[in-house]
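In this view, the complex is presented without one of its protein chains, the others remaining in place.
By written order: A, B and C. Residues from 1 in each chain.
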């Protein structure tokens, strides 16, 4: 049994522990298209297969959709965020993803969603993709920014030369213990829809939720991580379970963000929403003892 | 100017040429979940960032959605197809994609959608992912198939041990020349929705459409492919254009499938739909002279 | 306690009773538009607020979506069905709904989806709406049919002069008793998605499901119908309940169709799907003793 439990919110026990998150490199890319429907198609494609940097080239997600009056070119758009271990890894992933999923996608254009006075932090995007133009590409000044006009079959792909990068936070998390799968999933879905309204954050997993929580290491030498058996309800009799009595299902929400504050704000919105839902027994968070990750989000601090 | 034009369909000129497609290795995976909405989430995530094997680990798409009475476990499902250069590349891509995007996704299960008496053609899926269970996984017979029950936080991830593979066809295509982007996109969208009804095929590009047609090679030695300038309307004055007069926009639809016939059937459904739309000047297809790809789809054969 | 129970399907008890449905007048209308997204918008608007003829002017629903190669004008479309007590009531409802929701909707056109040699059964649709053209409308022959071209701000609204009507069946139903709301809703959603694949039928209630089953009459003289207290789990102690022990939630699916067979086929697809779902205790059906409705769907006949 988990021994931290001292806190409570709306009758739900909150473990007095913390989520341990890591410093990472992130960027924000704005994609626009002729219609909202094409924005959604492009955004889903480019941010797909990007749940965890453990085995994907990046963690990615849709921060929010932009109405035409919010977007750089007066068309419907979406703000996307991408995170990786290093700026070079991020540059490689973003350029390849945009090249395969946005350059190819009807009517789209691509802009930087983050700028920084320090140009050394920039990621070359259009600057790499322009070569696809085979010499027919032309560059265009836009205030103090540079856009590339790359000829494609439906006209031109407009792509910004550089996109800014920032030191972000990856791995903020909440772990929700519920009576059963249906209560657990509905409560976690409710939390996700509250958290998605917090800007400067994304939830990289499918629909914002992870059900395959992992621990470091496994009994198979080659495997670096394996199922977090202490949180698996079906094997509680066979292992040293951390689950409160009556737990039939556990979900985790992982949050990446631009900095500590928005990640904390998203965790708070999620925690308060979860604790309003039926069938929730406990909320806790995942950490590695605090030695690996620089950012510690104490659940205690989320409760007013 | 393109010189092949001799054919016509509903007033649209059809080039008397062929689409050249390649032999590839494919597999079909069935994903099911507690609700249709979670099926869609899982299917979009696992088939994202999978437009072309040139720079993605696989080409993937949703073949169709399955109602509960069509799916292996009586839940809503989707039939997905994945294609790669070799069976080993396909196995690596599918196992990693399912591990990152389905194993992680609430309530999902994963089954083979293709079986073959020749077990040597099988791809190890559950057989690889089971190790995530850290010894707590158990195998389960299902007729003559083997499923793995892998403990996860929301219960168990059911995943079939092996999924069959087949020699498929990748790169069937249609190239649509339209008066402008809006006519071109609407006509191509109409073709896509007709083609999506043809089973045993997928359209791997975003929304089924490519706008960045490429030619082999470029003036930059390092770049293997570059924009197909002969089909780019904005630079027709600067290059040796293949576009009919008045062409303002060109789109391509790429089709992968289980075999020659369904790909040809999809091309035919697309061609007839395109030629019913306004603002279409010509339909052609892409090939490499016929020496590279084994499968040749002559547009002439699509016209009754 | 319900005393009919004798039958069983996949471990679920099936009451040996029947659904009693009524003869009604129906029509099928095809709406097309420039894009799938506008088809969905128009179809949802025109079939909204149409759950039951008790208090709506019609019962309506989307039969299926049509790809461009299936639709009358090569554009994306939807097949809609409308039902009412009499042909005159149906004519009034359909003309007003199409006038308010389709005539007004960008890029749409409207065609008959049902024709009959007996012209006396026709409903005047374009024949009524044409007057909106204020004399500028023109009629157009289309094989042996007549279309009206009515000038509107975005061009012309094409609307068929007459749409056929037929004697249909309204009120086929299944009543599902589940352990709790979440099991009940998921099982019923699964049944709905299986039933929506059966052509010539619609499910007029929101998302295909009714949760407010009613009985004839009430203790308030003015009220013709009231909650079916025998099927309300929260008041089982206060009333003469028909619910099996352990029932926490009940849902009903109502089916309208072109004739007896497709309604029966939809009920069968639904019944088999429901009985594959967890947490289902009993399936029964609603009738009025068999004296009011001409069509009797015996659950016994649905089981092979």
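Quick note on the criterion: a contact is a pair of C-beta atoms (placed from the backbone, for glycine too) under 8 Å apart; a residue touches a chain by one contact, two chains touch by 3 or more.
On a predicted model such as this, the values are computed, not experimentally measured, just so you know.
For the omitted chain, the shown partners it touches in the full complex are A, B, C.
Check C:115, C:179 or C:218 against the missing chain and you find that the one touching it is C:218.
The missing chain, though absent from the display, is touched by one residue of C:66, C:101 or C:163; that residue is C:101.
If you put the hidden chain back, the residue from C:77, C:113, C:126 or C:184 that touches it is C:184. Mapped onto chain A, the footprint of the missing chain covers residues 34-36, 67-69, 74-76, 186, 189-191, 193-194, 196-197, 269, 272-273, 276-277. Looking at chain C, the residues touching the absent chain are 34, 38, 41-42, 44-52, 55-56, 96-97, 99-101, 103-107, 131-136, 150-157, 181-182, 184-185, 188, 205-207, 209-215, 218-220, 223, 226-229, 231-235, 238-239, 248-252. Residues of chain B in touch with the missing chain: 35, 37, 182-183, 186.
In this section, only the chains that are shown with their structure count from here on.
Closest chain to the protein centre (all Cα atoms averaged), using per-chain Cα means: B. At the interface between chain B and chain C, over half of the residue numbers involved are used by both copies, so each side presents largely the same positions. Using the average of C-alpha coordinates as each chain's centre, C ends up farthest from chain A. Computed centre separation for the pair chain A/chain C is 41 angstrom, with centres defined by C-alpha atoms. One finds 27 Å separating the Cα centroids of chain A and chain B.
With centres taken as mean Cα positions, chain C sits 35 Å from chain B.
Counting partner chains per residue, chain A shows two or more touched chains at residues 182.
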